[in-house]
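Here's a structure for you.
All protein chains of the complex are present and in place, except for one that has been dropped.
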C-alpha cells in the first residue's frame, strides 16, 4: 500500500488486500467539560464571566425548569394543545443562548427560554403552544423563530448567515437542532452549504439521546454527532451538555470562530428527562434506570455546587428566584387567557402581501356564511387555551 | 479542559477558552495506490488476479474508452440526444465493476461499461441515450439501473440492500455516485440509513473533480469525500482512481466487508477528461493546463506499463481489441438504427399494472385522433436516433 | 370486533404481516413505541425486529428505502408520522416510487404503501394539519386512497398492501378514534378505485372522503334533503363513473374536501363532470373546501374545516341556483 498524500497518521484498520480503511476508530472526539460531575473544576478553565453573569446563568436555568414544569401542568389541565418539556437540558440551552448577541439570529428546536433571554415574553410562548399566530411574530421581532418540521430550518439558517456575510454583519445565525435532525437531508444540505461558502452559521445540536422513541445509537452509526462536521469540512466541538460553563465556553468559542466565517457544529451531550411531548409515553421505549442515571447528572445541581465553591451561592436566593418566575408565569398565563376574540379575516391575512381576488372571494363568502348561519358556532370555537 | 472519554489522541486545534476543536486536520485520509504514476509497484501488493483477469481489465478499459469516443462521435452527427463521456475514468469504472457479482445490484451515475460487463448490450446503451424506454428494462434484467436525478438513487440502493439483508442474500447493493451527488439530501439520508441498519450497501463515489462546472473544492468544505463516511459511522477507502488495480483492490476489500453488513464508502479520485455531456463547454470553467495534467495520468497508459512489467503485454493485441470493439459498436449501432416503429399504446403501458379507466379514455381518444388527423404526422416523429 | 379507524389500521397490518412474509413495516417510532398514534402497536412483539423497524428521522430514506426494498421483492408498508412530513420525500415519490414500473417497462415494480395521518382538527402544531391529496394525485403512477370508516380502513389498506403499484394511504386522524364499528373478520379487502354510495338520493350528489364524511353525512341527515352521498375512497385512480352516473341522475353536485380549494380534488371532479355530464347540470357544482390559505394554527383551525352548516350551505346553493 502506498499513500500519495503526506499522512500525519497511519490508518488504523487494514483490509485484506492491504487497503487502508478510514474508520471512526481513527478519530478521537473529546468532550469538553469544566465542572466535573463531582463538582471539582480547574479554576483556570472557568470562562471569564462576571459574578452577575454567573448568577444570571443560574437564574435562567431555573427559569427554564420552572417554565417547563408549569407548562406541563397547564397542559394536563387541558389549557395547552401540547408541550415539549426541556427538563434536563437547562445547561445545554442556557449556556449556549447566553453567548448570543441581539443581532444574531436564532432558529430553535427544543429550546424556549432563549426566546425570553432575547426579549420575548412567557405569554408569547404560551401563545405558541396554544397555536396563536402572533407568537412567531413576536419571536421574529427578536430575530428568532421556532421550527416544527425537524431539520427544515437548517437551510434557512444557512441563508440567513449568507445574508449576514453579504451584509458584513457582526453577527451569526444559529440553528438549534436535535440528534434526530442530523439525519435529515435538509440538515445535510444546509450545513454543507455553510461549509462550502464559509458562512457565519453556528449549528448547536442538543443530543438529548432520543428522537421521540429512537435512541441516538439507532439514529446513526456515527459514534458522536460532532464528527459529522467533518463531512462538511467544518469544525466541531463536543461538550458536556450538563455543564453550563462548558457549554457556554464551547459555544462562545464557536461563536467567535463563526463570526469570522468558520462555521462550527457543537454537539451538546444531554438528556431529555421528561416525555417527548405531553402526548408521549416514554416508558414504552426507555428504562427508568436510565432516567435515574441522568437525573443524577442534574445540570442545575452541578452548577449550584460550582456557585457554592466560588462563594457565589450566597448571592442567590433560590426560593425568591422561583417565586419570581412563578409570578411571571402566572401573569403571563393570565394575559394569555385574556386573548381577545380574533377576526376571521386574520386567517386570510399574510398569505400574500395583497389578498388575491380568489382569496377575497373566499373570505367574503365565509364571512357571509358566518353571518347567515349562526349554527356555525356549534362547530367552531376559538380556542384561546389551545 | 478535561476530556471525559478516553482519548487516543489530543485534538489538534485549541480554541480561545481552551476548548478542543475537532477539525479536518485531526484526520489523515490516505489514498490507496498500487501502481505508481511512474509505473513502479510492489509486486506483493498486486491483487490476486489471474493473467486472464488482468488482461480482461485492460480490455474493458479500452472498451470504455472506445465506447465513449464512438458515442461522442455519433452524437456530433446528430444521432443521439446527448451523451456523457467517461474518458479519463476508465480505471475507476472498470476496477470497481470488476468486483461485482451477478447477484449484486448496481445503480450507476457516470459508468456505462459496467452494464456491458453484466450482460447488457451496446445497443441497449445506445437506446438509453436515444431515449428509448426498453434500455432500462434491459439493465433491470441485470439488476442494474442508471440514475439521472443526481443522488436520488441512493435511498433506493439502501432499500435494495435492506432487502438483501432480510433475504440473507450473498450480495451487495452498489451505488455509483459523483462528487456532486455527495451534497444531496438523498445521499445523506440513504447512506445514514445504511450505516444505522448495517445494510450491505457499497457507495462508490467517483470524484472526477467536477459537477458540471463546479470544482469539488467548491462542492464542499471537506478536504476529501472519503471522510464523509465518518458522518454515517461507516468505513471509507480513498483510492487513486487512475490505478485500476488499486481501485479493484479497494472495492474488492470493500465488497467483502459490505457483504457482512458493514457498508463502505469508496472515494475514487479521478478526472473527467471530456465535457460533462455533449452540450457542455468545459473551457468556460477549467484550464487546458489542468486537463493536460490529468491527460498525463491516463489510467490506460499506467495499466499498460504494469502489464508490460508483468510480461503480460505480449498477450494483448491492442489493435485487435480496438477493432473488435469498433465492430461491436458498429453492429450495435446498426441494430439500434433498425428500431421498429413503436406503438402509441406504449406510452400508456406500465404507468400502472392495469390501465385505469381514465387512462384508457385518454389513450383511445389519442389513437382516434391520430387516425382522424394524419396531419399530426407533421408534428410528431418517432426519433429512433434520439 | 368493534374497532376504531386506527385500530382497523392496526388490524389490517397484523393481518397482512401474518399472511405475507414479504410485508415489512418501518418508519419513525413505529416499532418500540408502536407509533405516535399506536397504529403499529404490537407489531414488533408479534413479528419481530426484522420486519418492524424504527428508522432514523429521514423521510427521504423511508420512502426511497421502501421503494428499493419493494424493487427487491418485499412489500414495505411505511409510516410517515404526519402527512406534513411527506413533502421532504416528494422527490422520491415523483422521481422514483411512481416510475419504477414505467421506467423498467414492468421489469421492476414498487408495490408499497406509504401510510400517513392527514388533516386538521386534532389541536396539533403547525405542519400537522395539511391535506395535500390534490398534489399527490397529480403524480402519474401513484395511487392515493383515503378511508372514512373502520371497515373501509381495514379493507382498503389490505388492498393497498396487495396492490402491485405504490399506494399513498391517507388516514383521517381527526376521526381516528371517533367512529367505532364492527370490523369484517379475517381477510377483508375493499378494492381500490371504487367509490361507495353512502346514501342514495335524487336531489343532489354530494361527494366527500376521509374526515369530511361524518360532517357531510351529518349535514345531509339533518337537512332532510334527498341527497346522494358518495364517499370517493380512492382519489387516484378516481371512480369517475359512480360520480358521473349520480350527477346525471341528480343534475346537481357538491364536493366537500379539506385541502386548499385551488387545484384541489374538487376541481378535478368538476372537470370530469364537465367532460361527461355537463348538459345534465342544472346548477354550478359547489365546492365546500379548505381555503387557499395555510391551515390556521390550532386556536382557529375550526374555522378552516368544512362543518355541517357550511356543507349544508353548499348543498342548498347547489339546489337553489
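Chains here go by letter, A, B and C, matching the order in which they are written, and residues are numbered from 1 within each.
Please note the rule applied: a residue touches a chain if its C-beta (ideal position, glycine included) is under 8 Å from a C-beta of that chain, and two chains touch if they have at least 3 such contacts.
Remember, it's a predicted structure, so these values are computed and weren't measured experimentally.
**Q** Decide which residue listed in B:42, B:167 or B:218 touches the omitted chain of the complex.
**A** B:218
**Q** Which listed residue (A:101, A:217 or A:358) would be found touching the missing chain in the intact complex?
**A** Touching the chain that is not displayed is residue A:358.
**Q** Considering the whole complex, which of A:164, A:325 or A:363 touches the chain not shown?
**A** A:164
**Q** For the chain not shown, which residue from A:185, A:241, A:282 or A:299 touches it across the whole complex?
**A** A:185
**Q** Quick one: say which of C:47, C:72 or C:102 touches the chain that got left out.
**A** C:102
**Q** Using the document's contact rule, name the residues of subunit A that touch the chain not shown here.
**A** Against the missing chain, subunit A presents residues 105, 133-134, 136-137, 139-141, 145, 149, 152-164, 166-167, 173, 185-186, 189-190, 192-193, 196-197, 349-353, 356-359.
**Q** Which parts of subunit B face the unshown chain closely enough to count as touching?
**A** Touching the chain left out of view, subunit B contributes residues 81-82, 130-133, 148-152, 180-181, 183-186, 211-214, 218-220, 279-281, 284-285, 342, 344, 346-348, 351, 358-359, 362-363, 366, 369, 372-373, 375-376, 378-384, 386.
**Q** What subunit C residues would touch the chain not displayed?
**A** On the side of subunit C, residues 84, 87-88, 90-91, 93-95, 98-99, 102-103, 126-127, 130, 132, 134-135, 137-141, 236, 238, 259-260, 262-268, 270-271, 274-276, 278-279, 281, 283-285, 287, 291-294 touch the unshown chain.
One rule holds in what follows: only the chains that are shown with their structure count from here on.
**Q** May I ask which two chains are joined by the most contacting C-beta pairs?
**A** The largest set of C-beta contacts joins the chains A-B.
**Q** Can you work out the whole-Å distance between the CA centroids of subunit A and subunit C?
**A** Those two chain centres are 35 Å apart.
**Q** Provide the C-alpha centroid distance between subunit B and subunit C, rounded to the nearest whole angstrom.
**A** Computed from C-alpha means, the inter-chain centre distance equals 39 Å.
**Q** Note the residues in subunit B that touch 2 or more other chains, in rising order.
**A** Expected reply: 185-186, 189, 192, 196.
**Q** What are the residue numbers in subunit C that touch two or more other chains?
**A** Residue numbers touching two or more other chains: 56, 58-61, 88.
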